[in-house]
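Reading through the structure tokens given below for one structure.
All protein chains but one are shown in place.
Then we have chain A:
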């Protein structure tokens, strides 16, 4: 069934979009990533103009994150206080990021910087996670090793300490604030919610337990992507509500299935899966940059 999108001005298959939304929703529920880093390239691939893909992707991520976070709230795996601190940093960060984005745009080459950002960050995070989770899996197989409640790292010695009960942490507010800020900057430049950076940062930098990470990250992503959606709609008119609705229909169902599935799988296995997925996307993007493209020319609308 073909459907014509009013803002994107293209006609696409409605079932393809619902399926796409479902796939990304599944990721969202399973891993706590918003799925922006997957949905945006997938939308390019089916012929949606880049600006519209980014803005509408953000809108879709709001829906799947709301759906996912509600399931986590039920299971009491959201640390609202931690989420609030991260969000405060995130909003400042995304404001900064938009400013940097505009600088890049006036200098040209914004596509390249975005792509390079993807390759570098996805590569680093994917490798880190894969290494960590394989080690963790080996340890738990030996069964003699008992993991400490949380590890003390250098970030835990900073001042202005705060209790994060749901995470079982008593740490300074600055590390989560800075993590939120850094993720906000990157999210605005890369046009994603930032979950794929947030999740590992929370696990490895802040020492938040994996169970709480997913719900808390989703909670923070809702607000960052909601902010992004309205910004895009107001300043560039690039949110396509029809496209968003179709993605959402698939996405919310996918998110629910993902959350249920996630409760049954083991945290280490989940992390290996996410790490492999991140590396896969990274590898594809890196190849696109290095290999000679089939078509050297590209068309962008408008002139400077």
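Note that in this section a contact is a pair of C-beta atoms (placed from the backbone, for glycine too) under 8 Å apart; a residue touches a chain by one contact, two chains touch by 3 or more; residues count from 1.
Definition applied: contacts and distances are computed from a predicted model.
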Listed names "TIGR02186 family protein", "Spermidine/putrescine import ATP-binding protein PotA", "Putative ABC transport system permease protein" or "Nitrite reductase (NAD(P)H) small subunit", with the criterion being the UniProt name of the chain not displayed: "TIGR02186 family protein"
Absent-chain contact - pick from A:98, A:136 or A:252: A:252
Residue touching the undisplayed chain, where the options are A:27, A:53, A:71 or A:114: A:71
Residue, one of A:128, A:162 or A:226, that touches the chain absent here: A:226
On chain A, residues whose C-beta touches the chain left out of the figure: 2-4, 6-7, 9-11, 47, 59-60, 62-68, 70-71, 74, 108-109, 111-112, 226, 229-230, 232-235, 237, 239, 241-242, 244-245, 248-249, 252-253, 255-256, 260, 289-293, 295-304
